[in-house]
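Here the complex is missing one protein chain, while the rest keep their positions.
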């Protein structure tokens, strides 16, 4: 047990902090609207230019080959500095780990630098109108033709789909197959002829969702560098589960985000002109949970650094951060009191937080996974 | 809407109050121990002697033919006066309504007065080692022979079984049957040869449970007045469900019990030498829930008085009182603080309250019932 | 002793529900979130039906009825997520003799719903209640999560004194508690609407080859919602009766109603959103109209802790 940072790590943290203090933009509008997205893209390019976009990646892909520890430090500093949401996140945090794991060298070298630079912006094409929680019932099809694939079907609830340039998703390539089999993980430029995207509003008012329609869309094998199939044809489910593990677990929700939110909630309470033992204790409880998430992450990174793979524990991480995020924002609104119904960062953040127990696999499904895979309870 | 009591009702309340003030015994030991049970039986006889044991029953059975409203008033006064648990409750609150509904006149006249007088003390024989929540998997058998039945099998978790004189329970009378069919509701004197009873301890330390073994036990048809079969042979499931409805709903848990507990919790808080906004609000919340249970009961009685039957709403009642009872006692222990681990009425009451979400059908099953029968969600 | 609405009251409630289903479908609520001018059609229909006259004395052409007649109707306006200020008008202003204009008020808090739409502003000034014409006040519009709330902060223009309705604290207190009561009723109506919508959805939606409603976790979420509603309803009904009969427990009872109604709307709203999944998380689906109203009303007319504290005070602790 050694919870001290090395001199090198502290130096890295200091460098990140001073760069962020000088560069983090103030009061960016939401990145989940068309104009906000464009501004965020500029910010992502600024990050990339100084090699802060993807610190843990290889240098040739735009990173600093930083350790997971450094990545954690960077994330903590990023949120502490008030850094905005990452509109590249579905690329850099979800797709990229799967490309590192399953991609060919050509795919890695061709796709990752453009992703890090926010030249290509990736969205996730999992859900379909009839395949939400039940991802294995994907019905969108890809038919093999000479030199590529012909896509038909529909994806939906695609976050920021209306603003992105590329989509990664699951398509049924074996028309005879059912459930988890016969699915292939494809990488699809959204300007492919036959692909249309329609944005629509999320609960919080932003145009953050999209439907993506595929009508006889020809996806050429080389439409992305190194080829449009990630992993094996027919092996898409395994790749998708790795991506989903990233979404639930370590990379998408860094502890810095929640710790900073918890500290802001404490500040919100501290600035009130009343004391209330009930609210005060709730602030302490929420802060403890954010801190526990940080500690759990440290444990996980230790484990991964020792060669372990992230497993079904990712479901526990997802349960914790998603329910904590709701708790933090609800508490903030309770501190704010009667004015909580006014639009503002806390009411907006709360609405966003409410999606946490739904996306990336509902929390009901995460609890099933925890019970079955971690406790060994029978599936049926 | 008229929430006033009539002059007659107020007079009834006043009579009950003054009798209770004069007669309620102080500091009876728990009725779930052998010696406590005997003292409680004396108290039940005192109640019966002055016709307060079963106020809503017909006069010829020992009651006052009081309305359900009067019964509620009596219950409220009973708990307010500090009246002890009713060791006759499984008879008078659970079996008796089913005897009124399904029994013959001979059964009513023969069984009920002795039950009210605490001459016969009834326990419930539902659960078996392999039929807890899943009551329909009852395996204890009753075989028809000349002049009676031969019983074989085992019941368990029978509350106060070691101190009672009679048992009502479900037995499989059609050996070919499965699940809900072929069960018969039998009334069994515990001194029947071949019946043995072994008491064992509950979580709270009292000898409140018993196992009842039936080994080739001959139950004569006339072992109880009017016959040992309640309802039809093979129709036991329906009678048992009526009894279970009584257990979950109106009669077993009168609102007076929880209101008085809530007021005592408020008193406990009020006597502390500290103020704590969190605890204070929890007291208010718990009191509101107790009061809401009272109001819901008034609504239910209004409905029943109008001719309705109690339905699956009983499951909601059971969820509410059982979770409220835990909340009330937990709150009391939190007010008491570090001393809460000392044995005393609140720690004892808390342990007892923890059984509420388990017995009379676990709360998981009650939630299934509410979802399926009140909301119409599909069984599977 | 009889707990529950009588036949006339139930008939009035049923008629209001039917009327609102026609006159205030979700499209009307949605439109109220962006329209320059609030569509008064549902309001006029309710007025036509006599809802605004329920608490009006008979000698001024009112129905001369009490809160036990009005509250079930107000519950229905919650079920419909009616954007118009029915609570502020029919429950708060009318008994003060303000007549049947559309009234907005800050008695429940500084955020005034439909302020810019009102014929009359009923403001809590210096401990009393005063009415103002729209041109006597300044509006400061406030962007609300629920846009159909049409919120503003309102203050009298310099020099405008309005017309004094009352400065009797008991009358002001009664008016306040009527507002709390009506808001509680609307929250129960909203909870019903969200639960019903969700039951229909999970029954029809299939995932993993079965109806979503057959999963035990979904059943339990919705059973919890049903449970909370089941016990909040009687608290609202009792509070209506306590208000109508000037019971000494009125303040305690309306606060209890608001607290339990808030819990019911909260549990039902969470369950509804979670069981709808991503479909319910879009503005194209109607659920969000009800959710956002429930969130708003949970905090309007006193937050949860305020009402729990009032009940605690009534308990003498």
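Order of writing sets the labels: A, B and C. Residues in every chain begin at 1.
Everything that follows uses one rule, which is that contacts are C-beta pairs under 8 Å (C-beta built on N, C-alpha and C of every residue); 3 or more make two chains touch, one makes a residue touch a chain.
Model, not experiment: these values are computed from the prediction.
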Contacting the left-out chain in the complete assembly, out of A:64, A:155, A:289 or A:329: A:289
Sole residue of B:46, B:104, B:137 or B:165 that reaches the chain not shown, by the stated touch rule: B:137
Those residues of subunit B which, in the complete complex, touch the missing chain: 127, 130-134, 137, 156-157, 200-203, 205, 209, 276, 278, 333-334, 337-343, 347, 351, 354-355, 357-359, 362-364, 367
Residue numbers in subunit C that touch the chain omitted from display: 215-217, 220
Contact footprint on subunit A, counting only the chain that is left out: 1-6, 9, 69, 263, 266, 269-270, 277, 280-281, 283-285, 287-289, 291-293, 295-296, 298-299, 301-303, 313, 316, 319-320, 364, 366-368, 370-372, 374-380
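Convention: only the chains that are shown with their structure count from here on.
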Innermost chain, where centres are averages of C-alpha coordinates: C
Rounded Å distance between subunit A and subunit B, as computed from the means of their C-alpha atoms: 53
Subunit B and subunit C, separation of their C-alpha mean positions in angstrom: 39
Where subunit C touches two or more other chains at once, by residue number: 218, 305
Residue list for subunit A, restricted to those that touch at least two other chains: 276, 278
